[in-house]
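Below: the structure, in structure tokens.
Heads up, one of the protein chains got dropped from this complex, but the rest are sitting where they should.
Entry: chain A
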Amino acid sequence: MKDTVLEVTNLVTKFKSADGLLPAVRGASFSVKKGETLCIVGESGCGKSITALSIMGLLPSNGLITDGSITFNDQNLASMSPKEMQRLRGNDVSMIFQEPMTALNPVFTVGFQIREPLMIHQKLSKKKAHARGIELLKMVGIPSPAERMNQYPHELSGGMRQRVMIAIALSCNPSLLIADEPTTALDVTIQAQIIDLLNDLKEQLDMSMIMITHDMGVVAEIADRVIVMYAGEVIEEGRVEEIFENPQHPYTKGLLSSVPNVDDPDFDLKPIAGSMPMLNEQISGCRFHPRCPHAFDKCFHESPKTFSVTDKQHVRCWLQEEEVAQNGGRRASSL
């Protein structure tokens, strides 16, 4: 399809460990269209960051992609040399990392860190890069941007550091921005500012975005489409309305009823039993079955297939098969 910017097919990423090769991402497939925001949501350790780092070619040294393909604007990223990947990262794809403090270098000024990529990738002179840097800081809403250029990261607040990260990520006019939990470490009022900023910038720049988060509230604010990951697998995918209004996978439903609703004092909190499995845990059949209230025989032995609910909503759960068998009617049961 022409307007598809990124297509990830059956991605498998593994880590070398004492127990051998352990998969952190197990056959993930998804795509991102031009101008679209895709959210990847799921709990700690489900493989969100590793999926993003696989796309960026920035996996930790013990990690490797063992299967699948990643196609970005018709180029196959999985077969690119490190040098080509580096060029791509400076020009077309940018990432905002999970920890803003570690992502900015404490010994260089903000100005240095924002000029550098402009001088390397866009071949701007130092003077031009400086002027452009000030423009970028202004665009992300940093007051007195010219003065900020001379400051060091520790002199800025967390929210401001995150804005600087966004400014740097946008400096190459990327067609795809990957933001890994860009607001998780921030206070809600600052988080709201950053989300508004990202939404505004995305419109202005007609950029595609992958937003990684574990916060269903953030998903609702920013996503066009959503993929839900559990233990390395994509278990549900759909338009944001479908995920919130008609979630199908027991885990998606569980996630939604585990978050207390601020607007409803009588919200019935329903936790999911158990916790996310470790990478080295062997689980047969559906990887969610030890925690699933609906698990039945088949779930223990066979890994579920992906079933389509609509043209956009896809679910990896055996309950869907039953539903199709029962003349396609929607199951009324809830968690």
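In the analysis below, a contact is a pair of C-beta atoms (placed from the backbone, for glycine too) under 8 Å apart; a residue touches a chain by one contact, two chains touch by 3 or more; residues count from 1.
The rule we apply is simple: contacts and distances are computed from a predicted model.
Its record in UniProt calls the unshown chain "Dipeptide ABC transporter ATP-binding protein", which is the match among "Carbon-monoxide dehydrogenase large subunit", "Polar amino acid transport system permease protein", "Dipeptide ABC transporter ATP-binding protein" or "Sarcosine oxidase subunit delta".
When the whole complex is considered, the residue among A:E43, A:D67 or A:E116 that touches the unshown chain is A:E43. Touching the missing chain, out of A:G35, A:G68, A:G90 or A:G217, is residue A:G217. Among A:S61, A:S81, A:T189 or A:Q282, only A:T189 touches the chain that is left out of the view.
Within the whole complex, the absent chain has one touching residue among A:L11, A:V140 or A:I272, and that is A:I272.
Of A:F108, A:F244 or A:F307, it is A:F244 that touches the chain left out of the display. In the full complex, chain A contacts the hidden chain through residues 43-44, 143, 157-160, 187-193, 195-196, 214-221, 240-241, 244-245, 254-263, 265, 267, 269-273, 275-276.
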